[in-house]
Every structure is written in C-alpha cells, then in structure tokens.
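Just one protein chain is left out here, and the rest sit where they should.
Going in written order, the chains are labelled A, B and C, and every chain counts its residues from 1.
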C-alpha cells in the first residue's frame, strides 16, 4: 500500500528538527535549502561555506532572497579538536554534507568521535560519494585512498526503497549518486523478482547539466552544451559499481551493469534506459512493476512514456517497462537534484526521525 | 515593512477554503492546482474540463500523479438555469476561472445572479482577460463585444501591490495579464512618485513559451521556437492598454506605454526592460525602488541584474533600476505562470479570505 | 583511402544537373534546397507544394530570402495522364521526393511509366519510407498496403557506404530513415567483420525535434519538449527492421536490432548508443573502426566522445567505439536532416551522376 500522506501537513507535537548543511554553496546544498525551507518539521539552523563565510546565503543564492535569513558560517578547520567540533554543531540534530568526494569523510571521521554522534544525538547524511562504496572500490574508482575507511561499515546506503529499515536507525547515511539512484530504482523490481539469477543490464543514461555541479567548465559551457549531446566515461563510470552494490542489498545473486552516461542539454533530470534479458520470458514484467510501484509513494509506474518534466523539481521517480518475451527495457527518470540527491536525503531524514516519510516532499513537479 | 511570514505554516482554526478551478486542462489551471495542493488553508475540491470530463486529472497532467485524486468534471452548459449553477458550485467558497478570453464572462455573468455570489459566499477570481479592461477597450483589443459588460464595474483589478484593499472585499477579481503584471510592478514605484506627471515608458518584454498556452501552434513548435527569438504585435499588444489602466489606479496622471512583446526560447518567465525619462533627474531612483520593494514581500529589489531563473516557479517579481540623470531603465522579471497568473491569483485569494498573504506562496524558485 | 576532395570546386565541363524537389514545404524539402543552392553542379529548377502553390518559396521559408527566387508549383494531380507527368518534369534530370510516407509511391509509380524514367533520363530519389522495406514489412510497420509494390524491386537502398555501386546505376533510390542511417553506419564496421555471425544490438537513440517534421504537435510543443526527454515506440519503431534490412545488404548473417527511440530537447541531430556482444573479444574493435572510417569521407572516427554539435548542419557521421572484451559500445551521431536525410540524398545524387561524391557537402558543421 502507498505510504500515507496523512498528517504531513500538521507539525508533530514536538519541536522541529534542527538541521545544518555542511557545504551550502553548490547546487545540492542549495536544493537542500530550497526543500528544507518548506519542511514543516525541520528548521534550517546552520549552513557552512568556506568560500562565502560571512556572506548572506541569499546574496550567493538570489533565489532564496526573502526566504532565508542565514549567513554562511566558516566550517571548523580540518584537525580541529573535538570540543571545537562539538560546539560547532551543538545545536543540531542532523547534519547534511554536500561537498565534493573525499572532502566529507575526514570531517565526518572527526565528528564520529564526538559524544553527540556516538549517542545518536547528532546524525549525519552524506550526499557525497565517500561512504557509498567499499574502501577498495572507492580507491579504485575515485583514484585515491579512502580518507576514513574505518567508518564505512557504519554507513547505511541511503536508498529508502532498498534499505528503509537500516536507514531508520542509522547514525550515518550514504545518500546514493544520482545516476545510481535512477537506475537502481528502475531495476529494483526485476532484481527482487529474479534475485537469484545474475542479471546483466546494459544502461544508457542521460543527465542534465546540473549534474556537473556549480563550477563552470568546458563541459558545461553553454555554447558547447546547448543543442548538443555527448557521452563520457563509457563503461567506466563509477556509478556502475555503485548500482551493482546497491542492488546486491536487495538480491542474493549479482547484477552486472554496463553503464553509458550521456550529457544532455537540459538542466535537471536523469533519463535512463536499461536493456535486460530476463531468465523467464513468461513473467508479466509490466504487472510486476505496477505492483511494486503501488507500494512505493515516490515510484510512479507510467503506462505511457515517462518524461523528465513530470518529475523536475519533485521527489518522484517515474518508471515504465516494455517486454518482448525475455527482452525487457526499463525506463526510469528522476530529478538528479531531488530524488537523485537532496530530496532523497530528506526522505532519509524523515525516516531517521520518524517523521511521515513524504513530509516536505509532496510538491508537484514544475511542469512545464 | 515586509508583510510577515508568521503563522503561515499553521492552518487557521477554521476549516480550509473549498476552492474550484474552472478550466483545468491548460497551463494556468495546472499551475493553480500545483500551488493549491501545497496550500495549507485551501482544499482543491473541483476541477472542470469540457474536453477531459470523466478522466482523472493526473492522467492529463502526469506531474500530479500521486498528489491529486480528482476527476475532471463537466462544467455546467451555457444557459443552465440558476439552480444548476447553484448546485454545481454549492460546496465551493471560491472559484478560479482559467479559460480563454470571452469564455469566462458568460458563465460568470450567470453565476453572478446566484444567491451565493450575491451574498459573497461564492467569490470568483478570473485569470482571463474578460474583466480587466473597460468594455470599450475590451471590444477594441479583443475584437469582439464584451459578453457581460454589466459586471465589469463589479470587478476589482487584481494586482495586490496596486489595489490590495479593494481586493480584500471583492466578490470578483480580474487577475492581471502576465506581461501586464510584470511591467506594472516594475513601473509602480516610479508612477507612485511622479504620479502627477504623465510618464512615457518604452517597454521591451520577452516571454517564455508557456505564455502561449497548452495548445501546440506553429509559433510554439519546438524547432521554430528553440534557439530563436522573435517579436509580435509590436506596439499593438493588448497588454499595453492594460498596463496603462493598471497604473492609472495608482496615479493621478497617465502613463503611456509603448510595448514590444518578444517570444523567447525559454519555457517560463517574462523579462521586461522599460525606458522612462523622468521629470526630475535629481531624484535617486534606486533609493526609491529599494524603499518601495522593502514594503512588498513579493517584489525583490536586486542590486545586480535580475535573472529569470531566480523567480521561476516562485511568486516573486525581481526588479532593478539604472539611472543616468533623467534617463531611467527599469528591469523586472517574474514567472508568467506564477506571479504572472496562478500565484498572483492565490495571493488575491489569501487577501480575500484574510489568510496571511504569503501562505502557500513561499516556495523558492527552482534554480537552476 | 579517403575519397578525394579534388575537383569539387570546379564545375564539370557539362551543364549542371536540373533537379526538382517534390514536396518543398517541410524541413527535409527546405534542407534539400539549402544544400542544393550551394551545389556547383546542380540547378534547383522546380519545387512543388500543394499547400503553397503560387507562393514564393522564400515567403514560406524566410531563411531562403535573397537566395531562392522560385515559386512553389502545384504538383500534377494523382491519376494524371502520362503526358501531363512527362511535361511536368520535362526539364528535370532528377527529382527528389520529400513527402510523408505513402504519398510518394503512387506518384512515382505513375512516373515510372514515363519514357524519360524508363530511359534513365529522369531519375528519382525518394526521401520517404515507401521504397525502403519489402512490401510485407511496409504493410506491417506502416499499417497500410503498399501503394506501388511492383516498383520496390527497382529501388536501391540509399546508404552510399553500404551500396555505393548499386546507387550509381539506380533509377530509383530509397534514401534511408534518419535513425536507420545513424545506427546502420555505426554498426557497419562490426557487421562487415563479423558478418557470418548473427549479431544482436541493443540501441538507445535520441533524436532532435526536427525529426518530427514541420507540423506542430503536442509532442513538439515547445513547453513540453524543452528541458525534457522521453521515449516512444520502445522496441516497436519501424526503423528497427529497416536497420536490420540495411545491414543485411552488407553481411551474410543477420543482425537483430532492439531499438529504443527517444525525444531529445535539441532541434537537430541523432545520437545513438548501441550495445553489442561480439563473438570474439580478442578482436581490436577500435582498430577495426579506425580503419574503416579512414576509407569513408563522411564517417569520422573519434577518439574522444562524439558530440551532436560537431556534425550539426554537416553531412558527417561521427563515431566512436569502446570495448571491454566481447562487450562493445558503438556511439554514432549525425544531423538527422543532413546525413540522416537531405545530405545523404545529395551524396546519392552525386554518385548517380558521377559528380565527385563530396561535392556540395563539405560545409563544416555549425559549431557552436
């Protein structure tokens, strides 16, 4: 049954959560703020930025003018003593990290020794890649030693539809990558059904330009990106193994992912198309998906083709499937900044604090 | 002083408003629904569509899937007896009209004879053009007789920043046109200051493609619209006289508008650039605007250039002004479907029902 | 060796070809004109349009103003006697057809009985689908009886890189579909190498909006197309069997195509990504492609990722390939209106008339 929407308009009796965003100058940080500012049970209390410390958040993100009175705070320096860390985040219940990979784990490693983290009074959701993979995979795909391998076992991989129970009690959640979440959600019903059989999925996925972050590069230069399409890291993108690992949480067999990422000329969204040959072509795959999606609020089964615009700005992942015997095509789409990042993280927050799971996440997509 | 944001998270003690949307198949109707579904003091109770009657709203607007359980209802036929009209809208406090011009006024004319309208128990906000202009101007610019001229005097022009008090007690509000609201808000501080002097404004304004509505035409055919820019109805667009009339509500003199509308290749937004020669170049126009915007929550003065993306999806109108002596340039931008249509209408609804004015309208823009 | 560019700047000693375009109101017709107007050995002598007969071509296609003095001519009515047809096209050497499917073959059937066609004095290139498939496949995928099945055997499938020799002597050429040409060219080197083995290709391909033609539809309405992505006719698109048939011309085995077409939000271009498992993973596929492309002027092998913008407006098809053992990904891109339609047709024209093959087709892409 769909998770209920009831009660989400009324704040619970208790005080709202105090949350902070570590790294608020990028697109994911901004998206967290956009969503948290409309969340009835969370108060955004602190946002850090090394670059903009002392400046108002709204001066850096003009879209928040009139809505967010906060000033960017300098984060504690690396190597700060525990007291400094304790005091820096003393008023927070939850801290989101939205910084480039390998930048969160050293800080989180230090915080993990603070009393408030140990006791579960301060919990963490990392939207970067540091705690998504094993240390071995991390060093293989991110080309560097993991800065804090001892904490990896602590982290729960944060796709609610895959590991809802683990998330509820986690102190540290590793929010999934954007491509990864889109493909994982798309393949999940198949994998749950054919879980013992090792599946092979060939995945062509297209991302919007916000996936490259806030810093201008040749790849996101408007004249070069606009009206074009290209591919990158063909068969070598690190979200490939992340998807394999995420799906392994839901099955006893192993799924092999051949991932081809593409750069699209839209700003927001991921559109993924997966080819899978299933072991038994007599299974009604459409029915399988329909049933599964009926149990998950943010996964919407579509009879007609999903469109990026139907999910843009929302936390939904729209899915359809087509079958010709054992040849199956799964199509899934989500907003890379919402269900692919900040929205999914807030869904995790809701789970961790026993807030109705959809709270703050029921805005319809900005269509058109 | 900025209107307060306080209390808008808590529903008032009373029951929420029951509202209906007459004409829910287009972009403005969809936008009303998108916003109303997140409004804590309004319940969307009825949506009509002649074309889609009997179909679920979400099947026509997939972005609302999972959020809106309503079925499109056939609107009462033209010429229906009063009882039919009374009964059709019996449960509603407020009815929004989002239909093409000349289609709302015959229906509203009929409803105006119902007891519930007369008593103020059913009030109306028309997002079309029917009640914005005098009957004479209507027939001149819309090339047809006004279908219901006797009701024009009843209607209050619905730019809250211009006629807030009138709106509060109105039974019928004529929500402004999208270009009109953008330019009117942009020129308002100048007009209030130099109100006795007849000003002349030369306005170049660019609209996104959603301004043309949901029906595909040659003008909005993607290959022809994308990567292009063009102009239309140069100096003859009907929002010119609408702006003149709107500003006349705020000044004793008259402002002359020379309007050049353009078609841009973005989807949402209007960007307007107005050249005005002021009678006294020693006035500090920037200061004038800064002060004025400080009193209006949805008008944000920008030191740097406004950008469409900072208002997209939000109810804000971002403004800046540049001055070289008596030569002044005013730049204003808003989302044509929000502050240029549905959001402004909900702002009017809030005023009419003594709900805090910003309720349901504080979502940040979807940037980027 | 690359086909030579030599001599293409100098017109041959003979008089230029006289060519006509049957159906000049659409995008393919316009593209033919754009290219022919810069072709030194062809004179555009006649353009038909039922809708715009009597109007100047430039009034319908303003981009041709100042460059094309022609007036649209009414095409002969269906069922016209042979003399009428003979006389209508008496001055032409070659007639291009750029009309929707099932509209060219009845006319071509009638023309085929004219003396000038029989003698090879008037030859035909059809850019529509009528003569691409067998009659059986046509009726299966286009849901109607073929209007002129007796002429199908006469037609040569017009991908020069596949059937150059046949094209040279053809009286009737069936120019390939846009998706089809992009995927066929991409897979051609593999198929030529592994031709005896039945290959399976899973293809995800994205088309720009011009692929839908000049008529505005809901699918190409700017607000719905812009910033979005969607898919259609998943596994059922008729270019699937067309590709299979085209590749069968180059191999003894059979290739199975699983095609997923997508709608992108750019105007021009097709970007296709094909997954193929090859029978022998020890073959150096990159080297295979590099060598093959070195022999074909319009197929450019790319070490880095191909981009739509590098081919937009040009007749090139850019290709790259990635290999992990027997798992191969082929990426190819072309401009759907040029190498996917009009440019390829002119390449065929050059072949048919022994004009250097690249004549009129060497403009660089419009990047950016």
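The criterion applied here is as follows: a contact is a pair of C-beta atoms (placed from the backbone, for glycine too) under 8 Å apart; a residue touches a chain by one contact, two chains touch by 3 or more.
None of these values were measured; they are calculated from a predicted model.
Only one of A:80, A:226 or A:277 touches the absent chain when the whole complex is considered: A:226.
From the set C:109, C:149 or C:368, the residue in touch with the chain omitted from the display is C:368, counting the whole complex.
Against the chain not shown here, subunit B presents residues 202, 204, 206, 223-224, 226-232, 234-235, 258, 260, 262, 264-269, 271, 273, 275, 305-309, 312, 322, 324, 327, 329, 331, 333, 368.
Counting over the whole complex, subunit A has residues 27, 208-210, 214-218, 220-223, 225-227, 265-267 touching the chain that is not drawn. Counting over the whole complex, subunit C has residues 2, 9-11, 27, 30, 33-34, 37-38, 40, 61-68, 210, 226-227, 267-268, 297, 300, 302, 304, 307, 309-314, 316, 318, 362-368 touching the chain that is not drawn.
In this text, only the chains that are shown with their structure count from here on.
Rounded to whole angstrom, the centroid-to-centroid distance between subunit A and subunit B, based on C-alpha atoms, equals 36 Å.
Computed from the mean C-alpha positions, the centre of subunit A lies at a distance of 42 Å from the centre of subunit C.
A separation of 47 Å divides the Cα centre of subunit B from that of subunit C. Shared interface positions of subunit B, i.e. residues touching 2 or more other chains, are given as 27, 210, 226-227, 267.
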